[in-house]
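Take a look at this one; I'll ask things after.
One protein chain omitted, others in place.
Now for chain A:
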Amino acid sequence: MTTKTSLLKVILLGDGGVGKSSIMNRYVTNKFDAHLFHTIGVEFLNKDLEVDGHQVTLQIWDTAGQERFRSLRTPFYRGSDCCLLTFSVDDNQSFLNLGNWKKEFIYYADVKEPEKFPFVVLGNKVDVTERQVSTEEAQQWCQENGDYPYYETSAKDATNVAVAFEEAVRRVLAMDERTDHLIPTDTVKLHRKPRSAATCCS
């Protein structure tokens, strides 16, 4: 069981500026850069970790939050094993938009059973003193929307970032155990987006 390494694709979604890229960078390289520019399209990093005896390679996909990048990011939702819905606790609008992000994800990722899909909710920037979203509000939203785990994180001072990703992995593994298989990295995902017109090279 532990000899196989699973590749898990998790995707960070949320409004522009809530700190998705910073969370990814904090987790993978343990660095924080206050001057990152807007992500254009998608980016990703891999990280190997062990959770409860399972070796996994986490492929973390960071996406552009701005509306104008929608067409660039949505093709990459497919095949995700877990979705991290992210908002910033000092930005109420980003919290209100969580529902839209969830909808967008379910639509473009073509999730078959949305009610069972593992979402994790992250309230980032807890280092900021002026909060606009209380912990209770956020927890309530999570409860009402499918009992999602909720983590308050800070990419800036590394609060809860690793914990949140590990929880994401646990959720995915729990799902997989229910469906009783692990996807080894060397298999081909048949449900990935077909390459259309692949034979036509002109």
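FYI, a contact is a pair of C-beta atoms (placed from the backbone, for glycine too) under 8 Å apart; a residue touches a chain by one contact, two chains touch by 3 or more; residues count from 1.
Everything that follows uses one rule, which is that contacts and distances are computed from a predicted model.
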item: From "DNA excision repair protein ERCC-8", "S1 motif domain-containing protein", "HPS4 biogenesis of lysosomal organelles complex 3 subunit 2" or "Ras-related protein Rab", the hidden chain's UniProt protein name; value: "HPS4 biogenesis of lysosomal organelles complex 3 subunit 2"
item: Contacts of chain A with the absent chain, listed as residue ranges; value: 21, 24-25, 29, 31, 33-35, 37-45, 62, 66, 68-69, 71-72, 75-76, 195-197, 200-202
